[in-house]
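Omission of a single protein chain aside, the complex is shown with its protein chains in their original locations.
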Amino acid sequence: MGAARVKRLAALGAPLLAAILFPLVVDNPYLVSVAVTAYVTAIAVYGLDVLLGYTGQLSLAHAGFFGVGGYVVGILTSDYGFSFWTALPVALAVTSLLGHLIGLAALRTRHDYFAIFTLAVGVMIVIVIERWEGLTGGTDGLIGIPPPASIGPLSFTSLNAQYYLVLAFLVFTIYVVWALMHSLVGRTFLAVRNSEELARAVGIDTGRTHQLSFVISAALAALGGALYATFLGSIGPDVGDVPMTFNMLVYLMIGGVASLPGPLVGTLLIMGLMQALTAFQEYTMMILGPILVLVIIFFPHGIAGQGKVLFERLTGGRKGA
Amino acid sequence: MTLFLQQLVNGVALGSVYALVALGLTLVYGVLKVPNFAHGALYMLAAYVVYVMLEDVGAPYALAILASVLTIAVVGALMELVVFRHLHGKTPVHMMIAALGVLFFMEGTADVVWGPDFRPVPTPLDGVVTAFGINITEQRVLVILAAVASMVGLYLLLKRTLMGMSIEALAQDREGALLVGIDTRRVAVLTFAISGVLAAIAGSLIAPLVLVFPLMGAVVILKAFVIVILGGMGSVPGAIVGGYLLALAETMAGTYVAFAFSELIAFALLVMVLVFRPTGLFRKGV
Partner (left out) sequence: MLARKLVLVGGLSLLAAACGGGEGGGTDDGVEVVPIGYVGPLSGGAAYYGRNVLRGLEMAASEIAESGGFMINGRPHRFELVTADDRYLPYETATAARRILQQEQMSVILVPHAGGIRAVQEMNLNEPRFLLMAYSSEPSILEAENPLQIMLPPRFDGYQRPFVDVLMPRFGNRLGLLGTTTAYGRAWTEHVTAEWTSRGGTVGRDNGVDYNTTTDFTGAVSRALADDPDVLFIGGPSQPTALVIRAAREQGFQGGFLIMDQAKFMEMLQIVSMDALEGAVGVYPQEYYPTAGTPGWVARYYERFGEDAPPATSEVAINYQGLHLVAKAMEIAGTTTDPDAIRSSFGEAARTIDDDLRIFDMTGVTDGGHLARAVYAAHVLDGEFVAVPIPVLGPAPSQ
């Protein structure tokens, strides 16, 4: 077990330990609920990273899938009495299918056109949610979504229990993304991102690759959305709307695209920043705007990405994972 | 039949506004590859400048429009100088984040300075023109005339002046343009300034027809992106045709189906077009 391996384990273990201890150390339920919101959002941002960071396409419908995931779980649990544990896989399946169908149409376009195409799709998803009142509650949204049913002795009605549940899903998501990117599928994504023509020349079916990446990203968004709706106990159509997508994009780019800690770091940082800025009420946007501009100019790889670059330069070490 | 003609006229007036905004956006997006989400804020600020000139300064309308156009041209130029210049060569996503930052800043400033209130803007042109049983307000006539004049002006600028041709050159090949000695930095600033002028004309003329508030650019910018992609990035005829097409589709669908669905139209139209023509209706070209 080399020094590098120990360092890497420490790098993983320390934040995990901090996260586990957080609700016990910080005796403020409000902060814990902010952390939960950040974690579920980060799960969706990991999905965005799979598509953008690793496969090179920007989907602006991302929050739309987040919303669909949340609504499916919300409708099934509050109107039809499903348990969260059965509603969740249904939500993932429905959203993946939706993503697949949309991908078939959308992935005939690339880059900017794809981005705006998905933007249009995202807007349409929100409009449908708002209009289909019988199903979704329209602009008022759904309220009264129950917490997940207990599994044996484990009950999820308390805030802390929900925190740990969400944390578990977050760790699972990070693991899935890590494993994905170290698999052949992941390397195919990277190949397509780096050069679509070259990938095709080597015999990769780029259409199917894009399609798979899109569906995975939609499923992760849905997971985040399902947890979000269940945790909040309610959901509204704005959760799937364009500003939410832009928020996630900001978290991802500021955190560092195509880096493993990036989505989580970005989400925690920016959400934390926005909480800190609420003290300034009306000036929030005026302050946040220039901060975003400065960060993106000076940290084009994002904070975590820049950190990685710095770390490698300082240690002169070979690149790890 | 009267209703159809009336809605046709309404659609043309609406399309003039869409086309003006989309033109400004397509210049910056097509020529400089900047997906400028803050473009809608330029339109919004132009409306506020007109409001301030009319309400606080008491200037005549023509002067207010002029002041607005000049101010927003400068703001547009500043966007390039202060922000986007430093992101040249970065991915569009980086530029999107920067544009969002600029957008937040501009909307936030408007909210702090003027508050979220909806402000009406008075205009000296409050008459109505009636012909063949159709009516249209004088202000809307002005919007249509100004849009046409701007489009002609832009065409002449791009095709007949050296400045315009440098812009086209930059759009076609940035390195090539550099090689033949074009000062790409200056052209970039100019392009942003022109896009500001177009947004300002739209904002100044539409202001008396709607209500001015800090988020007024938000819906317009989404539609502008749809139009730019529909028409093809960087295509001037594309932005114009796209703008009118969209406005007419919205108005007619609203009339003969239901207005509640007209918001859906823009996006459904885009989806349909892109499925069959993934690069937009027109080929790229300024």
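Which chain is which? They are A and B, in the order written, and residues in each are numbered from 1.
Methods note: a contact is a pair of C-beta atoms (placed from the backbone, for glycine too) under 8 Å apart; a residue touches a chain by one contact, two chains touch by 3 or more.
In this text, all values refer to a predicted model and were calculated from it rather than measured experimentally.
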Missing-chain contact, candidates B:V141, B:V210 or B:V275, resolves to B:V210
Of B:V57, B:V113 or B:V219, the residue touching the omitted chain is B:V219
Answer key for B:V128, B:V148 or B:M272 versus the chain not shown reads B:V128
Touching the unshown chain, chain A contributes residues 7, 10-11, 14-15, 18-19, 22, 26, 28-31, 33-35, 38, 133, 138-141, 143-144, 232-236, 238-239, 261, 264-265, 268-269, 272-273, 275-276, 278-279, 281-282, 303-304, 307-308, 310-311
In the full complex, chain B touches the hidden chain through residues 2-3, 6-7, 10-11, 13-14, 111, 115-118, 120, 128, 135, 137, 140, 206, 209-211, 213, 215-216, 219, 250-251, 254-255, 258-260, 262-263
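What we mean here is this: only the chains that are shown with their structure count from here on.
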Cα centroid separation, chain A vs chain B, in Å, comes to 33
Chain B residues touching chain A in their complex are 29, 35, 37, 83, 86-87, 90, 92-94, 96-98, 100-109, 111-112, 222, 225-226, 228-229, 233, 260, 263-264, 266-268, 270-271, 274-275, 278-280
The residues of chain A that touch chain B in their complex are 52, 58, 105-106, 108-113, 115-117, 119-121, 123-124, 127, 131, 242, 246, 249-250, 253-254, 257, 282-293, 296-297, 300
